[in-house]
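Quick one: structure below, then a few questions.
Complex shown without one protein chain; remaining protein chains in place.
Right, chain A next:
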């Protein structure tokens, strides 16, 4: 396909009307695995090319390496590790991981199972007597938000405040200067500042105090890499709060939607609870919560397949398209929880592989298991459901489900 054609395909993918089913457009895009765009950027949509790039040390996550900086660039604020390259990325991720996963904190995620099950139980108790449930508002949103607040040490009652900031911020990720009103960008940048100030306020009170939450532990830990600066902690907490907030909700909701569209699988899951483990992996391939890595930068010239991407270029990686690539997965458009060859791109790959992946997996496993067990004859009210704006963090804004008379 020509540059004009692929640019048009991408435009249609980003257009809101494609949100319910972008997959046929991804297939169109894959005809040109590495597609130069009219604005000089590149879009990569096939599995092997995406995987190669995610392991390519010449691919930069630092906005300063783009020849045309992003409009959403925050200026002087310390970037979170997701937007940094080694060695800074490695150092900050390592310092955060000390408090979240192995080898220093090996039991945190597995040990949270009881708490997660309890939160899910409370939310499901709230379904009692309702004939119609919104899987998003009544369940898939409050669940991971409670978890990430608890983990970080952010008061749950502040949720209405930071929810607005996170919304504005996510809304501005795919800001397009040609089509979007300037306020969208300004609201996003303001929200970033407000969220940072809020987290900075929480952090101030944690220095020198005991506590198990991540903010307190990051504020007081002197590991082999020394101590994180307050700026670094705020950036890290900011990242974890947004990611813990905006992604798992989509995974759980996409999961429930997929199960309702595949009633035999839903029934099977009810009878074979162990099926949830491979099922969530297949979900991460088939209906992932993160569809696109909107930009990475070519630090030097990068050869992908037959294309040389010049230094400084912006590169967009279509993860969800890669996970549906027929050159990688057999019958990729079939939802098959028994699939054995399942190295999906749902959590990305390489050094930026999703930090919270193990937690997201466990949350979704627990959530879906509980939902299918407790919903009595669930029925989808509208298919497709209404979607959130973002083509990047893609998922329904509401998912209305009817169940048989309260029981």
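As a convention for this text, contacts are C-beta pairs under 8 Å (C-beta built on N, C-alpha and C of every residue); 3 or more make two chains touch, one makes a residue touch a chain; residues count from 1.
The rule is short, and it goes like this: contacts and distances are computed from a predicted model.
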{"item": "Chain not present in the shown complex, as UniProt names it (candidates \"FeS cluster assembly protein SufD\", \"NAD(P)/FAD-dependent oxidoreductase\", \"PTS fructose transporter subunit IIB\" or \"Glutamate/aspartate import solute-binding protein\")", "value": "\"NAD(P)/FAD-dependent oxidoreductase\""}
{"item": "Among A:90, A:137 or A:194, residue touching the chain not depicted", "value": "A:90"}
{"item": "Hidden-chain contact residue, picked from the options A:58, A:227, A:270 or A:379", "value": "A:58"}
{"item": "Residue touching the undisplayed chain, where the options are A:23, A:299 or A:335", "value": "A:299"}
{"item": "Contacts of chain A with the absent chain, listed as residue ranges", "value": "51-52, 55-58, 60, 62, 65, 85-87, 90, 299-302, 350-351, 353"}
